[in-house]
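Of the protein chains in this complex, all but one are displayed in their positions.
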Amino acid sequence: QSNVTIYGSFDGGVRHTTNVDAAGNNNLTMGSTGTYNSNRIGFKGVEDLGGGLNAHFTLETGFNTGTGALDAANTLFNRTAAVGLGGAWGSLDFGRQYTVAFKTIAAYDPFGYKYPGIADAVASSAGTRYNNDIQYIGTFGAVTARAEYALGEVPGDTGASSAKSIGASYADGPLALGGAYNIRQNATGTLDTNYWTLGASYKFGPARVSAGYVNQEAEQAVGADAKTRWMWAGVNYAISPAVELTGAFYKTKLTGATTGDKDNLMLGATYALSKRTNLYGLLTNKKFDGAARALSAGNARQRDIAVGVNHLF
Amino acid sequence: QSNVTIYGSFDGGVRHTTNVDAAGNNNLTMGSTGTYNSNRIGFKGVEDLGGGLNAHFTLETGFNTGTGALDAANTLFNRTAAVGLGGAWGSLDFGRQYTVAFKTIAAYDPFGYKYPGIADAVASSAGTRYNNDIQYIGTFGAVTARAEYALGEVPGDTGASSAKSIGASYADGPLALGGAYNIRQNATGTLDTNYWTLGASYKFGPARVSAGYVNQEAEQAVGADAKTRWMWAGVNYAISPAVELTGAFYKTKLTGATTGDKDNLMLGATYALSKRTNLYGLLTNKKFDGAARALSAGNARQRDIAVGVNHLF
Partner (left out) sequence: QSNVTIYGSFDGGVRHTTNVDAAGNNNLTMGSTGTYNSNRIGFKGVEDLGGGLNAHFTLETGFNTGTGALDAANTLFNRTAAVGLGGAWGSLDFGRQYTVAFKTIAAYDPFGYKYPGIADAVASSAGTRYNNDIQYIGTFGAVTARAEYALGEVPGDTGASSAKSIGASYADGPLALGGAYNIRQNATGTLDTNYWTLGASYKFGPARVSAGYVNQEAEQAVGADAKTRWMWAGVNYAISPAVELTGAFYKTKLTGATTGDKDNLMLGATYALSKRTNLYGLLTNKKFDGAARALSAGNARQRDIAVGVNHLF
């Protein structure tokens, strides 16, 4: 038992969203994988092997606030299942884990992956997690380097269904920078998706500004590549030790195979009851054009109001 | 890890039941969600926020003794997934949780929800648990007040699929009283189910007597309401600190849309090996008439013999 730490996050609240279906109805919901912070319960451990070497693992389950259901059918450790070795040289991990792109973007998403189902940074992260992933991370001074190879497990074609990434982050005092490149193949190994991201954040006093850019080009069997660009900018402002405001604008732009735009303006506030528990509130105003209306059941606009409590354990 | 307590209950034993199928065969089984006490493993925690306020959560999994299977497919925390805040004013919780009716009846079910699949009190509890439930509980002296609103999450109709309840319990010395009212709507918001319960228990010396009544009226698309009444009375008697006998009679009465009766006479004994572990034994004699025979594969009678060990951890 001393070898295992149990931790998690549990978010309870309600969300009101306009225009959730083709008829333009509103809905009031609680059921979600976490509105402000994604729900999780995890088991992790680190063993000191001596000589600076360690062995470590993480097993993390995602669940639904309103129903207690697993995030993904039969995938108990959908959020992370990874084991590896670490040392001064870095860490080498095997299993299901966050992508290099996801870890890179974390430094310059203004909402820091909060409101994962509402903000657009998670959607931009080249898949969020990969199965069968071998990932290296090394930190050398202000620089963190990352590389991964997610096995496709297709007999006779080691490229098919695989993903490969490299990335680097720089963090020094108030400044954080990051970038990543990723290439994925479809299940038959015939079509590539190319992906890159760049971004930065800068802190001054109680404020932090962040901006990011993602460019993805997915080859299609017929016709032009499907290009998706995500871009965003935002600011965090700590009014007091307990109260923080975050405002951000996310734009998603589809070109090539389909054409469309999503604009997502978000304004959030948190009130910390402790280091582990806060109250949160969010307002959004989302605009959808062209093919991006597939994200809004065909509607041109959606607005959200969400309030709740989030508890870390 | 210090933030999380792991707890649970595991019940192992065998049950012999007569007339389990249309051919009138008997069956000997172990597989169940717990014969005497329902199986569970849970994770819970409470954080002191200062000023009398706390944050708390419970995540509780149900599993099958004989197979290790989840009680409900893909619902990891089928028994409870709730997070909330508490204080002198009470507690406000969000998530999947026991209904107000269930918590009310607990005080006057002679078997105290033991033998959940055999005794009839669980079946009478207005759904046992609700998804997407917002629940308030406050205790003021001898009185506990409860109210809940379980979101229906149907776009454009906040009433459809929702459930609402209020309840109150009184506990003072040997006496416990309770009552609750509940109203639920079907998925299209066109049919209501009305529900109320009342009951009491009284302790004198080594004995406790309990009695309860539940009245439910479910509107039907065509024809009369389906009325179900559950009523029961029973007695617990502590022969010694280790040995307790419980006898109870549960009647279920269907009228209106269908007509039928179930009579369930139960006699149980427990022998405590410790505060956490006991041996148990149960005899039942169940009679089914009319539409209630749907509960017994068409048979007029069923008898159970169950023995086993239950361990709390």
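Per-chain residue numbering starts at 1, and chain names A and B are given in the order in which the chains are listed.
FYI, a contact is a pair of C-beta atoms (placed from the backbone, for glycine too) under 8 Å apart; a residue touches a chain by one contact, two chains touch by 3 or more.
What you see is a predicted model; the values in this text were computed from it and never measured.
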Decide which residue listed in A:Asn26, A:Asn131, A:Thr258 or A:Ser274 touches the omitted chain of the complex. A:Asn131
Touching residue (missing chain; options A:Phe10, A:Tyr36, A:Phe63 or A:Phe77): A:Phe77
Of B:Gly13, B:Gly179 or B:Gly199, the one touching the omitted chain in the full complex: B:Gly13
Hidden-chain contact residue, picked from the options A:Gly156, A:Gly205 or A:Pro241: A:Gly156
Footprint of the hidden chain on subunit A, which residues? 1, 3-4, 6, 43, 45, 47, 49-50, 53, 55-57, 59, 74-85, 93-96, 131-134, 151, 153-156, 158
Please output the residues of subunit B touching the missing chain, sorted low to high. 1, 4-8, 10-14, 20-21, 23, 25-31, 41, 61, 63-70, 73-74, 76, 273-274, 276-277, 308-309, 311, 313
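Rule of thumb we're sticking to: only the chains that are shown with their structure count from here on.
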From the C-alpha centre of subunit A to that of subunit B, how far is it in Å? 40
